[in-house]
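Let me give you the structure first, and then I'll get to my questions.
Here's a slice of the assembly, chains where they normally sit.
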Amino acid sequence: NIAERKDEARSAYVELVPVTEDDTDPAIWGRNWPRQYDSYQRTALSTRTRFGGHGGSEALPAEKIERDPWLKRMFLGYAFSIDYRDRRGHAYMLVDQEQTERQTKPQSGSCLHCHGSVMPLYRELGGGDAMKGFEQTFSWSYKDLNQKLHDMGNGHPVSCVDCHSPENMSLRVTRPGFINGIRALASGQAAVPHLPSIQQWRAGDRSRPYDPNQDATRTEMRSYVCGQCHVEYYCANKMPLTFPWAKGLTADDTEAFWNETQFEPGQRFYDYKHAESGAEILKAQHPEFELWSQGIHARSGVACADCHMPYIRDGASKVSDHWVRSPLLNINRACQTCHRVSETEMLARVEGIQERNHGLLQRAGAALMDQLDAMAAATAAGATEAELADARELQRKAQWRLDFIAAENSMGFHAPQEAARVLAEAADYARQGQVSAMRATTR
Amino acid sequence: MAESVGDKAPSRGPMVLVMAVLGALAGLGGFTLNYGEGLSYFSADPAACANCHIMQPQYDSWQKASHHTVATCVDCHLPATFVAKYLAKAENGYYHSKGFTFGGFREPISIKAANSDILQANCLSCHHAMVADMLVGEGHDGAVRCVHCHATAGHGERAGLGGPD
């Protein structure tokens, strides 16, 4: 036994098969790195915590919009009111996207950026230049582009090649959306105390744009690879997939970015008009990278992979657990290397944070429903467009904030105080909107 | 304080050695002891502790922490008195060898209450002059644990400590 351990410790890996940029099939890589591949495959298993993983059957995660009906009402006029479920493991990302009933409204090719192993396809479309290829995909239909992906043999969920260089297995980012987004963040003014390499780049001569694959620290890369997908985005057919980071990563910064985005001159950006109230709404999607950025862990150099892919001992060597999932299923590895308290205590701390956040979330949801009721009453009472303008503005602000935390998947854990702040603002704006609508009624 | 580093060099009284070996044997038998370089376990050389790869993070971090020039593993982790020291070694040796040979110990490794008391006593044995005022008063379970504030004294920052190396 000890003899074995000692041997294991000495041996690195033996490259049994060569892997290339075009190998999107993880099974091939798995020949060289069987332990990582084994754990990677477990993302097909179903998991559940109080707020993480998914409820529902093995076959299909639970509908979020049924569990919290206010979610459904706030999305009226947008595909998310049709079908919006709990997330689950990486293994499902492509099929879940293909099967969501949101596809009953035609979706853009941009969607594939985060749900398939799409880089060879981008290169193909761009004649070898992935960025060029990517820039065309927003005007493709999802259906056609996904067909092409499968035809090329790349119909896999996120795969080894998406995060690792086939040359030496080092971490790297591949996704154009992230590369553009982080570049814009670096070129901007926003404070990023948790990303030292950006501060360093800013202090330099800026002769070339910030390049994560060249400039980032190893610690940063351990979050950047996740930031390729776990972020807020624009993903429809008017411009390429965009991460709204030029002004910074907070809910306020990204709202300001969208407010200044225009497709036609003078026409402020919005994702949809609310079916009941007519307000121009911004949809927030899973801003994990953004919320994490506001928290004490990011600030202390703790990366996504530290908690979601902790090291596990395999004999004498360690491997990163590629069973990416809730750290609460894995507290001893995910938390206890840094926090010397019992598992029960650790869980209780997280529960405390999440319960507070959940309470505020429901509170802000209720406020928004009251606002929508008041706006409906105002409309029924004959309030004019102009009289409702103010209430609509407030709905846009309230919903952006509420959705920012509702769509984020850690139930506030990634940055507890910041999440509470954003929800406090959401409730306040919704109530102000209710007041405004009441004024429009009695005017 | 310097002398307390020096006088930790093991003086191998045969009696004590027997006790210690017996303690270790109780868990596993001679094979592990030899092959696992169990004998070096009884020296004050920190490298002896690092014989177990499981101790590697502690060894590495100790080398970078404030005490590496003034205290070795045993200065902090074994009782200062002669007999108690080898008794602790025997007991710990049992857990150590058992853990290393058969696995099944929980990671991250974390210090047990009894060893925590030893540690505290060792902090005091070097620093009593400095902290004498803190020990004023009785009741309420003695002094505040040094590691409450000085968790980094032995091994620097906690992050990663005790995880797989």
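A and B label the chains in the order they appear, each numbered from 1.
Simple rule for what comes next: contacts are C-beta pairs under 8 Å (C-beta built on N, C-alpha and C of every residue); 3 or more make two chains touch, one makes a residue touch a chain.
Keep in mind that what you see is a predicted model, and the values were worked out from it rather than measured.
Formula of protein chain copies in the complete complex, based on this structure file: A x2, B x1.
One rule holds for everything that comes next: only the chains that are shown with their structure count from here on.
The touching residues of subunit A, when paired with subunit B in their complex, are 1-3, 5, 9, 302, 310-313, 316-318, 332-333, 336-338, 340. Within the complex formed with subunit A, the subunit B residues making contact are 32, 35-36, 53, 100-102, 106-108, 110, 158-165.
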